[in-house]
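I am attaching a structure below and will ask some questions about it afterwards.
Note that one protein chain is taken out, while the other chains of the complex remain in position.
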Amino acid sequence: MVPLSWYIILSAVVFSIGVVGFFTRRNLIMIFMSVELMLNSVNISLVAYSHYLQSMRGQVLVFFVIAVAAAEAAIGLAIIIAYYKNNPTIKVDEINLLKG
Amino acid sequence: MDMSSGFSLLSIRPLVPELTMICTALILMLLDLIVKKKEVVAGVGIAGTLVALYGTLKLYGFSEPQAVFSDMFVLDGYSNFFRLIFYLNVILTICISLRYMVIEKASFGEYYALLIFATTGMMIMASASDLIVLYLGLELMALSTYILAGMMRKQPRSNEAALKYFFLGAFSSAFFLYGISLTYGLTGTTNLKDIAASLQALNITGNPMVFLGLIFMIVAFGFKIALAPFHMWAPDVYEGAPTSVTAFMSVGPKAAGFAVLGRVLFSAFGAMQVQWDSILIPLAIITMATGSIIALAQTNIKRMLAYSSIAHAGYMLLGIIAGTPGGLASTANYLMIYAIMNIGAFAVVIMLRREGFQGENLDDYMGLAKSHPVASALMLVFMFALTGIPPTAGFIGKFYVFMEVINAGYTYLAVIAVVFSVISAFFYLRVVMYMYMRDPREEVALTTSPSMNFVLAVTAVMILVIGVFPSVLLDLVKSSIPGLL
Amino acid sequence: MVKYILIPLLPFIAFVITILFGRNHIKDKAHWIAVPAVFASFILAVSAFMDVLGGKVININIYSWIVSGDFNVSMGFLIDQLTAVMLMVVTSISTLIFIYSIGYMHGDGGYYRFFAYLSLFVFSMLILVMANNYLLLYFGWEAVGLCSYFLIGFWFHKKSAADAGKKAFIVNRFGDFGFGLGVILIFLTFGSLEYVKVFDSAGTVAGQTINILGYQFDTITVICLLLFCGAVGKSAQLPLHVWLPDAMEGPTPVSALIHAATMVTAGVFMVARSNPLFNLSASAMATVAVVGGVTALFAATIALVQNDIKRVIAYSTVSQLGYMFLALGVGAYTAGIFHLYTHAYFKALLFLGAGSVIHALHDEQNMQKMGGLKKYMPITYWVFILASLSISGIPGFAGFFSKDEILWRAYLSGGLGRFLWFLAAGAALLTAFYSFRLIYLTFHGKFRGTREQEHHLHESPPVMTVPLMFLAVGAVAAGWVGIPPIFMEHADKIGEFLAPVLGHPAGEGSHAEELAVMGISITVALAGILIAYIMYIRKTDLPGKLGAMFQPVYRLLYNKYWVDELYSKTIVQPTLKASDRIILGFFDAKIIEGIVNGVPALIGAFSRRFRAIQTGLLSTYGLAMVLGAVFIIGFWIFLK
Amino acid sequence: MTAPQWFFAYFAGMITLLSVVMITRRNPVHGVLWMLVLFVHIAGLYLFLNAEFLAAIQIIVYAGAILVLFLFVIMLLNLKKELTVRKVQQHWVIGAAVGAIFAALVVAVVAGITVLPPLGKYSIEAIRSEGGIMTIGKVMYTKYLLPFEIASLVLLVAIVGAVVLAKKRIG
Partner (left out) sequence: MENIILNSLDYPILSWTVFLPLIGAVVLLFLKRADVIRWTSLGVTAATFVISLPLLSNFDKGTYKMQFVERYEWIPSWGINYFIGIDGISILFIFLTTILSILCVLVSWRAVETKIKEFHIAILTMEAGMLGVFVALDFFLFYLFWEAMLIPMFLLIGVWGGQNRVYAAIKFFLYTLVGSVLMLVGIVVLYFYGGRTLDILALSSMQYPVTLQYWLFIAFFAAFAVKVPMFPVHTWLPDAHTEAPTAGSVILAGVLIKMGAYGFLRFSMPMLPDATRFFMWPVLILSIVAIIYGALVCFAQKDFKRLIAYSSVSHMGFVTLGIFALNTQGLEGGILQMLNHGIVTGAMFLMIGMIYERTHTRVIADYGGFARLVPWYAGFFIILTLASIGLPSTNGFIGEFLIIFSAFKAKKLLGVFAATGIILGAGYMLRLYQNIFFEKANPDYETPGGHHPVWDLNAREVLTLIPLIVFIFWIGFYPNAFLSYMHASVQHLIEQVNQTAYAGQESLIAEYIREIF
């Protein structure tokens, strides 16, 4: 058998890769994708738990996460578009009209 | 799982307020297509909220907490009290939005619907007794507020606010989920009560992995209630978002965040109080420090109020740190009072906004007392209330929290808190000072409307009445929050 | 009882009426209120004196003044022999000087004010002497000081006058500082401030000690020394004598009444009053005697070379007060009071005479610019002569009896007293010298003033000269109530009268000794007059030569031993400088305010610095969140 | 290593690798495409974990809907310029370092995880007997009805939001 911890470590690593992506990339879309990556890493662990605990809960939650991710994608991308209409850049380190 | 544990119509009853709110939101969207006058839309929104309020008040009668939907949704005094905050928040926000959103050219019918959706999300959060429901409620609220923050589509500042709020919100959601997954993995459940039971049964309260899950959840909640260092979105978003939305956001999501923080920590992780206190105490101190100190250098009043709200989050957190039902009650009480005074303050800020004039700079308040004595007097009341000077309600809020935190043995925290409250007094005073002790630079005209006047009157009167006769509120909060499930 | 209360009350009423209505209504008729009041007071005082003479001692408490816990003091009067004598002196001389002032102050802008203050002074002085407890004494004590302040600074537009008033008050406060503490210590020791009770139990506390800075001191001695502090201030003894000469800035009647006859003798009165305490402390007595003796000589030396007519008399007053203290210090309380009494007359006379001269010369006080006034102002001249003879101690005159008594008693007390007698005898020589130097410079020789002044020279009006004559009678005859037994048995009326209060001085000497001492004092007095005659009538160039010859000594004396300058350099200036530069400029403004303003400034700086963290960049915010999480995880999971 | 472990190793290796590849692409379009591959691998892992329904959803919703939405948006935003400038932020090293520390910490904590709670009733056999989709459907519509309904609200809000933010308005 594959130990549970392997999945969880995988999940943690992928989550961290998402985090790193969030910090390093300049492109908003890429940053968004990093967030999606983080969500997927969580999903992996949830499914793994679900399997190992013989419980349905994790799978159900993954389902909801995917649903919410879809909603988030819709809104997030809409926000990006709205932003882009007024400022034709999505370079994240140039978005600092509000600061201090 | 067999079908019999499903639902009957009776089990819907506790959800009546939520359903009312959802229906109201839907009606609003439809109505928006038919009716041109936004006042009508807003009025229906308020009416719907009042119906929900009525429902909640009726439900208040339940002596025993009601858990429905397979223990995923719980109706108890705790959630009902928070509901009251949410209703108050949404009604007052709608009232101050009317004229303002027209000026901002963002007066869409969806705006009101989204306010109500967001409120519904908060209500669900407050009642959630399962992490899954909690997550969904949180997302419902969050998504709505992301949109609300970006409502002024033509304004780069509003876009940017929405953008930052959204990205960081999603980021924090991921953390929350990670926390949920860890908790689930270790306890085998997401139900708060079951988590508590499982922690006991498995004797894993000292397990670092459980703690890690808790930490991630606290990070996410900390984001919502703007605890330092998870607060950094708040000033930017508060500044960029439409002022009415800022008012809404600074109260609603914060209150909801506290509601879930309290419930999760008390219901599920009550056995780990030592651990979470050890996190929350430094967070509270940093939060109070950050909010109070950085606010000093602000020149934009919305931004200043944002930092002030961060500082207030620090004070509120003290009640949770106390870790007692009383502490929780004190936090809830503080939130209610904070809602009143903060919306009052934002109402005045909004009044300064008119066509072609932002009115967000502190300089714009110079000599306001000369031209608008009443508005200035009200702002004075709000500012002193936020400072926590008696006989305003702000003092009652602080006093209660200090009482509880001291009772729990954290006197030093109370000392730190009062020191920061003195520092924060400085920037509140600065507003008063600008209004009363400076000469006006240019004539500032105020945008008033009956609904605005209503908000100002209600908030000011409530601040003073609660400040002098806090018993009603205290009794309510104490009876509502005798303890958690 | 009302009678006794009225004695001080009448002048007080006069004061109130005059000060309230003087400016707008009474104006230059102010004397119509003040003079009758003080005269009535005098009559009542006489009546009281008669009562005492008849053997009555009046001790009444009018009302409870301060009650706080076990502390209880009443407003109350004690009229015994001592008080009776003081009452007579105060009211009689006051009456005369009031009358004199009608003429002297005529036409002054503050005429009503003058009488108001004088009335207040009489009230205060009467309270002082009539008090039956120490606190009320203190009350009067401070009140006379206040009046003195007002009256010295009467012409307040002159800076020198205002300065002098202030100086008098503050220097006196130094003395009162001790006095006040003495009063407190008396209460703490005896549990009461009433004379009768204190003196009755004085014997029982003898030998008690108190701890000050770890050393044990005899309580009574400490009390006496503290009280004496007050006396030193009020009676202008070394080292607090500096205010009295400056006090001559006030109108001359004030100098006569307050700074010669009455107020300055309050210290003498107080010590005499406290004699049961002083008797218990030899060291305190010795201190009193030494201070008195030294001051007597010290002040006399200064008086030798002064040119201001009033200052000469002022230093003479200081010197004479020294005599009185010498007497008290050697236990001859009666002699002290006796001298107080005679001194009041002749010194008031001297001052008023000087006032008359100054009046005639239109406020000229420099004797070098006078001369030859004898022919213009004969009455003044003659009363001056009488007073000077009296002060010099020429037999038959009042001063002789009292002064001789003091010298004899000092001599008798042996040891230290003998030495002090030597000083005092020396002072007597100087006294005679400067008194007659004053007369010769003023009244003899040629007039050295301006034509203008010479043209206007005239004798003073009767309203001034008549009081002078009355006082002259006093200056001559006042001493006859105290003729020493060596001349006439049972003629020392005043001694016998005061004996119940002050007791009999100790020590007996032989007649021969007494006569010898008397002879010496008469000799030195005559010698002094003679030297003055030689220097200022015969060889008028001699003073200049001597002055040049003993330049350093002359300058030392002329500048009053630089005591004022010393105080200024060591106390006044350092205090002012320290308060300005160190206390306010550095400590208050820099340190305390530095902290008070610095902390907010620091927080403000933090605020601006921390603001920069809020970069507005999404990733920074995310980074902060994760860093927060990392810290929490790192700290709470791995370090714990 | 047993066969399942090898199998896992492949997927895990690919997922990690693909994640890194994905986030390092300069062109977002490439990023999306690599992500597609990644999602397929994740779906494979789900299958391995007895979650065939989720595997399907992963492909259909995630890959099919969400990623396509991304592509649309990328095309909507004319990003030619973006391709010529630096792809990472100025202080990306700090971010990467913090991420690495974070990863190290989290991995260190969770590495030793084992199954602690008592096992539930949805054993592989139980699910097999009823069918995976059936099982999940049952719980979804009974026990998890409330969250299911809320999820629908979330989606509704998303629609409304997207419309509010992106729709062209007149007046």
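In this document, chain identifiers A, B, C and D correspond to the written order of the chains, with residue numbering beginning at 1 in each.
In this section, contacts are C-beta pairs under 8 Å (C-beta built on N, C-alpha and C of every residue); 3 or more make two chains touch, one makes a residue touch a chain.
Just so it is clear, the model here is predicted, and its values are computed rather than measured.
Chemist: Considering the entire complex, write down the shown chains that touch the omitted one.
Modeler: Taken over the complete structure, the missing chain's partners among displayed chains are B, C.
Chemist: For the full complex, which residue in C:Ala206, C:Ala282, C:Met488 or C:Ile592 touches the chain that was left out?
Modeler: Result: among the candidates, C:Ile592 touches the missing chain.
Chemist: Which candidate, B:Val40, B:Ala197, B:Ala271 or B:Leu474, sits in contact with the chain we can't see?
Modeler: Residue touching the chain left out of view: B:Leu474.
Chemist: Taking the full complex into account, find the residue in C:Arg23, C:Lys56 or C:Arg418 that is in contact with the omitted chain.
Modeler: Considering the complete complex, C:Arg23 is the one touching the chain left out.
Chemist: Give me the chain B residues in contact with the hidden chain, please.
Modeler: Per the touch rule, chain B residues meeting the hidden chain are 369, 373, 380, 384, 389-391, 395, 399, 402-403, 406-407, 411, 414-415, 418-419, 421-422, 425-426, 429, 432-433, 436-438, 469-471, 474-475, 478.
Chemist: Considering the whole complex rather than only what is displayed, give the residues of chain C touching the chain that is not shown.
Modeler: Its contact residues with the unshown chain are 19, 23, 63-71, 75, 135, 138-140, 142-143, 146, 149, 153, 156-159, 161-163, 165-166, 169-170, 173-174, 176-177, 180-181, 184-185, 187-188, 210-213, 575-576, 578-580, 583-585, 588, 592-593, 596, 600.
Definition applied: only the chains that are shown with their structure count from here on.
Chemist: Name the chain pair with more contacting C-beta pairs, choosing from A-D and A-B.
Modeler: A-D
Chemist: If you average the CA atoms of chain A and of chain B, how many Å lie between those two points?
Modeler: So the centre of chain A lies 26 Å away from the centre of chain B.
Chemist: When the centre of a chain is set as the mean of its C-alpha atoms, what distance in Å lies between chain B and chain D?
Modeler: Chain centroid spacing, chain B to chain D, equals 31 Å.
Chemist: Centroid of chain C to centroid of chain D, CA atoms only: how many Å?
Modeler: Here chain C and chain D have centroids separated by 103 Å.
Chemist: Going by the touch rule set out above, which residues of chain D reach two or more other chains?
Modeler: Those would be 89, 94-95, 98-99, 102, 106, 109-110, 113, 117, 120, 139, 144, 147, 151, 154, 157-158, 161, 165.
Chemist: Give me the residue numbers in chain A that touch at least two other chains, ranges are fine.
Modeler: As it turns out, chain A has residues touching two or more other chains at 4, 8, 15, 18-19, 22-24, 31-32, 48, 53, 55, 60, 64, 68, 71-72, 75, 79-80, 82, 92-93, 95, 97-100.
Chemist: What residues on chain B touch chain C, complex-wise?
Modeler: 163-164, 167-168, 171-172, 175, 208, 211-212, 215-216, 218-219, 222-223, 228-230, 232-233, 235-236, 275, 278-279, 283, 290, 293-297, 423, 426
Chemist: Note which residues of chain C are touching chain D in the complex, please.
Modeler: 619, 623, 626-627, 629-630, 633-634, 637-638
Chemist: Within the complex, which stretch of chain A touches chain C?
Modeler: Interface residues on chain A, with respect to chain C: 19, 22-24, 31, 92-93, 95-100.
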